[in-house]
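Mind looking over this structure? Questions follow.
Removed: one protein chain of the complex. Kept in place: all other protein chains.
What follows is chain A.
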Amino acid sequence: MQRMIEFPTAFWVSQYTIRFAFQEEISAENSRNVRLFRTFLQQALSADLLEVVASYATVTAYVKRKVALQPLREQWYAQQASIEVSVSHTPIQIPLCYDEEFALDMQRVMDYTGLAYEQIKQLHLAKVYRVYVIGFLPGFPYLGELAEALFVPRLAKPRQRVAASSVGIGGAQTGIYPLDSPGGWNIIGKTPLKLFQMQRAQPFLLDVGDCIQFYEITKAEFRQMEVNSY
């Protein structure tokens, strides 16, 4: 039996923006609710909705005109059970090469955590991560939660340029750079996949609420996959 998810606290941010807030915490449950609610809004508001941004605990709807909240609340209680099924939780597999060539900050992470290279890899590979937020750059996913043993502060002085597809860790999260850009995360590897490619039918590989799992590849495999990367 499914437990009813409460209608979130609604707040008009400006004339055309409504913020829906769930519990203020970072949790898989919150993230599931947020994604579910986002899907609900897309269906319920459809023509009135410009776009919707989901984060850790909030769903923000940019609307074209004022919408009535009471009917929306009633609809939410009536329809949430039927929406749940459309949300998939199968982890997306992301190949990752931890070779020294790409793992620019591995030494720093080893020094900070006191762990060996291999241990860091295994801890990083062991978890299924959830995309809690996308921001900072087009397509940059904030992935949580990292094993506590891997919590390392971000670089005191961000790099001027981090290569696209680099994988970093910072605080309780791990992330993947979609573009060459400045950045302060500790770089521990690189994926041959492109997270953001304008020409692709779906330019963005990941969406808020997606689950992902890294799997290790060798440098030779990396080169091969990079060539084939769509």
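Here is the rule we go by: contacts are C-beta pairs under 8 Å (C-beta built on N, C-alpha and C of every residue); 3 or more make two chains touch, one makes a residue touch a chain; residues count from 1.
To be clear about the criterion, contacts and distances are computed from a predicted model.
With the options "Energy-coupling factor transport system substrate-specific component", "Carboxyltransferase domain-containing protein", "Chromate transporter" or "Potassium-transporting ATPase potassium-binding subunit" in hand, the undepicted chain maps to the protein name "Carboxyltransferase domain-containing protein" (source: UniProt). Residue-wise, the contact with the chain that is not shown comes from A:E51, picked out of A:E51, A:E118 or A:E148.
Shown as candidates are A:A28, A:M110, A:L179 or A:M225; the residue that touches the absent chain is A:L179. Contact with the chain not shown here comes from a single listed residue; of A:F40, A:W76, A:F102 or A:F140, that residue is A:F140. On the side of chain A, the interface with the absent chain consists of residues 11-17, 19, 21, 24-26, 50-58, 60, 62, 133-140, 142, 179-181, 196, 198, 203-204, 207-208, using the contact rule stated above.
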